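Below is the structure I would like to discuss, written out as structure tokens.
Missing here: one protein chain of the complex. Every other protein chain is in place.
Coming up: chain A.
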Amino acid sequence: MMEFDSVTMSRMLTSLTLAFHIIFATIGVGVPLMISIAEFIGIKKKDANYTLLARRWTRGFVITVAVGVVTGTAIGLQLSLLWPSFMQVAGNVISLPLFLETFAFFFEAIFLGAYLYTWDRFNNPIYHWLFSIPVVIGAGMSAFFITTVNSFMNTPQGFELEGRTITDIDPLEAMFNPATPTKVFHVLSSSYLTSAAILAAITAFIILKKKSTDYHKKALKLTMIATFFFAILTAIAGDLSAKFLADEQPEKLAAGEWHFETEEGADLILFGTLNEDNEVENALRLPNALSFLSHGDFNSEVVGLDQFPEEETPPLWIHYMFDLMVMLGMYALGVSFLYIVLSKLKRWNEHNKWLLWLIVLNGPFAMLAIEFGWIFAEVGRQPWILRGYMKVSEGATTSPHVEWMLLLFLGLYILLGVISVRVLRKLFSDNPAEVELEHRYPEVDQRGVDV
């Protein structure tokens, strides 16, 4: 049974806030890029359909940004409120990227304001498009900086710890720790993938529910090609992340793969169950594939859980998180590939009802993959908060009443979640694209060709 002490409660509250923030953060990182691409195509092709696309996406985006900002502020403060001892240590070593992150926010916020309120202010629309660049960069930089902090927690370096005194601090070494490159790459690519997939899902849903217009077909094509491209990047980044784990954090990979004994030519285990003796049952085994995933060589040796003391290994259920993430990644790749193939073949129709439903599912699936990925990465770090230096239980607050705060925030997030979905739906259903297109760009006929 779980104990409801401050540590458990702090963990639950942190998980809750992060799991909620990460939804909006992912959209916050990825959607600006999609907006920027759409506006650019609109300018280049002189096709108002794309400009309207960018415009409408932006309008939804401001709602999600707002929730991203407030939940981000919450997690920022909660780190100190719930993990005061951890932040005391971390503040000494890893505050540089946290501090830099605020500049990235500033930068993004300033230009987002400029972007939002200058749509028709310039004679040459390219000037307006230019404002989207700092927003894309700012969002990417905030993801970069916060991910270096998370990397640091996984592979801390750049300091010496003697008791509770920290010496020999090198902020840059701490920031550019071994986990940084793969983590940043994977977090960015998966954010872009997820944003593209969600926009595609919404478009496909509208095509299914109403008649499809040129506007929606163009939107679907753009977002599906982007999904395909970023799905490939994400898979590459994921593969590199696994290779990183095999080298630097083998206990996480071993727990995620149920790899108990160190061996050469290790099999990759998909799903399955564990019996009382920790033997794998009902699983699909891919011979030697784990060795390949770990080192790019089917016969290489992969470190197993036998190399670690039991109290320092993460819970074994993260195996499912890993498998689900990978399956959902393959799904995104498959669906977007199918769409592209069908759209190339004249005989087939890419707006087939079944395919559209698969695309609709892909949106929530991608977001689930983000959640599973983070749970795998974070729980896979347990019991450490700073791997090798500080356990989660040593970092937590000792204040009472954390459970009430958990309820308070649970209520807050439910409220924010419900209202933002309602506001977003109303925003778009009250003002369908066809109507807005006619109203704003009367020179464009409904097929999107300049008259």
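Heads up, the rule we're going with is that contacts are C-beta pairs under 8 Å (C-beta built on N, C-alpha and C of every residue); 3 or more make two chains touch, one makes a residue touch a chain; residues count from 1.
Here is the rule we use: contacts and distances are computed from a predicted model.
Student: Name the omitted chain as UniProt records it, choosing among "NADH-quinone oxidoreductase subunit H", "Aldehyde dehydrogenase, FAD-binding subunit", "Cytochrome d ubiquinol oxidase subunit II" or "ABC-type polar-amino-acid transporter".
Tutor: "Cytochrome d ubiquinol oxidase subunit II"
Student: Based on the whole complex, identify which of A:118, A:273, A:307 or A:352 touches the chain you can't see.
Tutor: Answer from the full complex: A:118 touches the omitted chain.
Student: Just to verify: which one of A:103, A:317 or A:357 makes contact with the chain not shown?
Tutor: A:103
Student: Looking beyond the chains shown, say which of A:92, A:212 or A:288 touches the absent one.
Tutor: Going through A:92, A:212 or A:288 one by one, A:92 is the residue touching the chain not shown.
Student: By the contact criterion defined above, which parts of chain A meet the unshown chain? Give residue numbers in ascending order.
Tutor: Within chain A, the residues touching the omitted chain are 59, 62-63, 65-67, 69-74, 76-78, 80-85, 87-93, 95-96, 98-103, 105-107, 109-114, 116-118, 121, 134, 166-167, 169-172, 397-399, 401-402, 404-405, 408-409, 412, 416, 419-420, 423-424, 426-427, 430-431.
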